[in-house]
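Then we have chain A:
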Amino acid sequence: MVPLSWYLILSAGLFSIGLFGVLTRRNAVAILLGVELMLNSVNVNLAAFWRYGDVTQMAGQVFAIIVFAVAAAEVAVGLALVISVYRKRNTVIADDIDLMKW
Partner candidate 1 sequence: MTTETLIWLIPLPPILAFFLIVLFTNKSKALSHTIGVGAAALSWLASMVVFFRAIGVEHLGEHPFESSLNWLPTGDTFLKIGVLIDPVGAAVLFFVSITIFMIFLYSVGYHNFGQPKGDHDVAGLPPHGATVEEHGRKHVVPSIEPMYSRFFAFLGLFAFGMYTLVVSDNLLTLFVGWEIMGLCSYLLIGFWYGKPSARNAAIKAFMTTRVGDVFMLLGIAFLYWATGTLSFREIFTEETLHILGTTMTPIFGLSAAGLIALLLFIGTVGKSAQWPLHVWLPDAMEGPTPVSAMIHAATMVSAGVYAVIRMFPLLTTDFNGHELTTAMSVVAFIGAFTALFAATIAVAQNDIKRVLAYSTISQLGFMIAALGIGAYVAAVFHLITHAFFKALLFLGSGSVIHGMEHGVLHTGNHETDPQNMFNMGGLRNKMPITFWTFLIGGFALSGFPILTAGFWSKDEILADAFGHGHMAVFITLAVAAFMTAFYTMRQITLTFLGEPRTKEAEHAQETPWTMTAPLVVLAFFAVTYGWVGIPEHFPLFGGLVPNWFHEFVGGTLAEHPEALEFNVVPLLTSLFVALGGLFFGWLAYRNVQTPAEDKFQIPVLKNKWYFDEAYDFLFVKPAYWFSETFVSAWMDKGVIDGILHTFGKVTQFLGDIIRNYFDLPVINRFFGDGTADATQWVGRNLRPIQTGRVQQYFMLALVIFIVVGAALYYLLLA
Partner candidate 2 sequence: MNFWNDPLKTAADWLMGVFTGWGMNEVAAQVLIAFLGVLLLITLLMVLDIFLVWIERKVVARFQDRLGPNRVGPFGLIQPFADIVKLLIKEDFTPGGADKVVYNIAPMLSMMSVLILWAIVPLAPVILSVDLNVGLLYLIAAGAIGTLSIIMAGWASNNKFALIGAFRQVAVMVSFEVPMLATLLIPTILSGSMGLNGIVQAQNTWFVFIAPLAALIFLIAAIAELGRAPFDLSEGESELVSGYNIEYAGMKFGMFYAGELLHAFTFGGFWAILFFGGYRFFGLEQVSPFLAVAVMVFKAMIGYWIIMWIKYTMMRIRIDHMLAFNWKFLTPVAFVLLMVVALANALLAGTPTWLYVSGMFLSNVLVAWAAMEVARTVSRREREKVEGPKAVAEAHH
């Protein structure tokens, strides 16, 4: 039997890898990829806690579904922003998009 901690550690690993991607990638699309990884790790957590808790309480799965919806919304808006920025400034490098500095 797989203990709960394995799932949680898998989730933590996925989260940290995603975090690494978010923090280090220069390409804005790649940053969003990292965000997806982090969201997935959260979903793994939710599903795991659902399975290892009281399975008749559907909260874990319900929240996972809602995270799906949020992820879809986030990607749609995020990529739309990236494309819009690309049209205006001809770049998707996050470091170059720094108009909001002093």
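Criterion: a residue touches a chain if its C-beta (ideal position, glycine included) is under 8 Å from a C-beta of that chain, and two chains touch if they have at least 3 such contacts; residues count from 1.
Selection rule, in plain terms: all candidates are chains of the complex that A comes from, given by their letters.
These numbers come from a predicted model, not from an experiment.
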So which of these touches chain A in the complex, 1 or 2? 1
Chain A residues within the candidate 1 interface of the complex: 19, 22-24, 31, 94-95, 97-102
